[in-house]
Structures are given as C-alpha cells and as structure tokens.
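Let's turn to chain A:
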Amino acid sequence: MKKKKIISFVIVILVISVLTVLLQKLLMPKYMTQIVEGALTKEYYYEKNKDHDVIFIGDCEVYENFSPITLWEEYGITSYIRGGAQQLVWHSYYLLEDTLKYEKPDVVVFSVLAMMYNEPQREAYNRMNIDGMPLSLTKLRMAKASMMPEEDLITYAFPLLRFHSRWKELSGEDFRYWFKRDQISHNGYLMRVDVKPVGRLPSPRLLDDYMFGDKAYEYLDKITELCKKNGIELVLIKAPSLYPHWYEEWDQQMVDYAEKNGLLYINMLDDLDEIGLDFEKDTYDAGLHLNLSGAEKASKYFGRILQSRFNIPDKRNDEKLKAIWQEKADYYYKMEQEQYEELEKYGYLLKFNMKRNEENNIKP
Partner candidate 1 sequence: MEELLRILEELHPEIDFNTHEHLIDDKILDSFDIVTLIAEINDEFDVSIPAHEIVPENFNSAKALYSLIERLKDED
Partner candidate 2 sequence: MLFTSYSFILFLCVLISLYYLIPKRLQWKLLLLGSFVFYFFSGWSNLLYILATIVSTYFIGLKIDELNRKQADYLKENKEKLTKEEKKLYKEKIKAKQWSWLLACLFFNLGILAVVKYTNFAIANINSVLSIFRMTELSFVNIILPMGISFYTFKTMGYIIDVYRGKYEPERNIGKLALFVSFFPQLVQGPISRYDDLAQTLYQEHSFEPKTFSFGFQRVLWGYFKKLVIADRIVAAVLTITRNPEKYDGIYVLVGMVFYAIQLYADFTGGIDITIGVSQMLGIEVKENFIRPYFSKSIEEYWRRWHITMGTWFRDYIFYPLSVCKPMLNLSRFSRNHFGDKIGKRIPVYTATLVVWFTTGIWHGSSWNFIVWGLLNGIIILISQELQPLYEKFHQKVKIGDTFGFRLFRIGRTFLLMSSLRILDCYRDVGISFKMFFSMFAKPDLKPLIDGSLLKLGLDMADYIVLIAGVILLVSFSLIQRKGSVREMLSAKPAVLRYSIYIVLFFTVLVFGAYGIGFDSNQFIYNQF
C-alpha cells in the first residue's frame, strides 16, 4: 500500500513537471517575427560550433552593425555576436560569463553605448536578454542584477509564472515554434537590407550629468576583470550609429577608461569616411542602425583592426571550418536575396511589419 502511494506520488510529480515544461514552451513568446531580436540570446545555444576568435557583446549597435560572415569572408576570423535588445552592461557581463562556459575567444568586443544606462529600463528587454539562457546560477544572478522593482526572481527560473496570461494571445506562431525555432540571425547578426536615409537628426539634449553611473562602471570593471582573468583581449567600441547621440564627454570617459586599463577603444564615429559609410544608403532606420551594406562596410573596417592588432590568424584554409562557414554564408546570401525580392514585391520587409501585413492582408 505504501509502495503504491509512493509510486503514484512520483507519477503525479512527473506528469506535473512534463505538463509544466510543455505549457511553458507553448506560452513563452517566440520572437520569430516583428521583434526577432528577442530570439537572439537563445539562438547562440543552438550553435553547433561554439569556438570563435571573437565574441561581441552589447546592444543593437553590435547585432545590427557587424556581420560575422563578412569578417570570415574578408579576414578568416570566426566570430559570434551575443547581442540583445537594449542589452545593458550587466546583461553583457553575465552573457559573457555564460559564454565562457562554452568557449574561450581571443578577443571580446564590448559596445559602450549601454554605459549611458545605470538602471534597468524595461521589463520586456530583461525578458528578451535573459529568458533565452539555460537555467543556471549565472542566469539568476543576471536576472537579479537586471530586475525592475515589480519583477520577481522566480519568474526567471520558471518563466511560465510570467507568461501564463499569454493563453489569451496564443497564435499560430506559438504552436508552429512550440519545439523548434527558425534561425533568425547569422551568428548573432540580424540582417536588414531595406534603406531609410538619415533625415534631420534631433539636436542632442543637454544633460545634467555626463558621468556614467556607478552600476554601469561596476559591471564594465567586472567585464574587464573577467577578460583579464581568462587572458582575453577586451576591445571597447562605439559603433557608427548616429543616434542616440554619443556625447564628447562620454567619449572622453571611455578614452580615459581604456587608457587606465590598457584596452583598445575605437570610436567608429570618428572614422566614418574611412569606413566609407553613406547614411543616405547604409541605414534602414534613419541612422539608428546600419543595414546590410552598412554592416558589411563596418565589418571590413573593424576586421582589419582586429587582424592587425591582435594577430588573429586567417582560418579560411581550415577545411572543417570552411565547410561550416560555407553553409552559413549560403544561408546569409539566400536571406539577402529573399529580402531584396520581398522589397521589390511589397516595398517593405514582411517579417518586421506585421501590422502592415494585416492591413494589406498578406500572410508571410
């Protein structure tokens, strides 16, 4: 009798666990259309060949502005962008910490724009940056450092507690991607081929205080420390996006920080001509982000620096890598072609304009 009780108890626990996992997978947002950047964090863990020369960490200024495929094709550098929508400095730190569990790159590139934020900004961005990571202490620490006052740590261990009320808005997408995801990035790069030239940029607002916050510095220190401990070269980079405005005072702080810690800091805004960026053609949203042609230009410029400065060997002759990257490149060019075709046919990219699709009655 007692044995029977224990067995039925175990069965109940099992059933509950399995159902919980199934429900959780169903109810969590999939980020396969519209805000695809939400899928970036998770996608890294699907990557079979986790061995890269360079890892990028940062916000949209890395995942929209640099193309690992270009770095490979031009310089034979293998790289992955661990970017995320409005990735804040502490997000970046913990993502790097987690990445180092899988591989040890030669160089880590950190995009410094996020230094402007000293506080968590929005819950949605926390979820996008954190949820994709497998459960670990690193993840919980990351959540703890990132949470808004109204958030609960336990919802990062059990995201079902956060997303349970999505039963109301379940769509075909949720069922289609219940157990699998499409690959939406190219080693972390989000491709956009459309163009929206820079118009008039809003003139930068005067700030009360140009000093970056303590928490931002604290985590930048931690990133520096972590890289030093693992013998990784850290590069600070300001990507060539025109907006948000990168203030002179901010730039100086980064110059000082790099000097103090013996790091390389590159402000690509200073070299726009050398990079060859044309903001009439190379951005898809009026200067916030580069489009494909812009990203490829930026990558060519930055790859040259990486190669000369850190002596990263050209691996294009490695047969195994060659095959892997050929496959990646094929997908890259296929997507590029598809996007151009879509652009020609509809005038915009379907995946990123679900509202317009609805209005125009198009089912992508």
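The rule is simple: a residue touches a chain if its C-beta (ideal position, glycine included) is under 8 Å from a C-beta of that chain, and two chains touch if they have at least 3 such contacts; residues count from 1.
The candidates came about this way: all candidates are chains of the complex that A comes from, given by their letters.
Being a predicted model, the structure only gives us computed values, none of them experimental.
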Options 1 or 2: the chain contacting chain A in this complex: 2
In the complex, chain A residues that touch candidate 2: 5, 8, 11-12, 15-16, 19-20, 23, 27, 123, 150-152, 154-155, 160-162, 164-165, 167-168
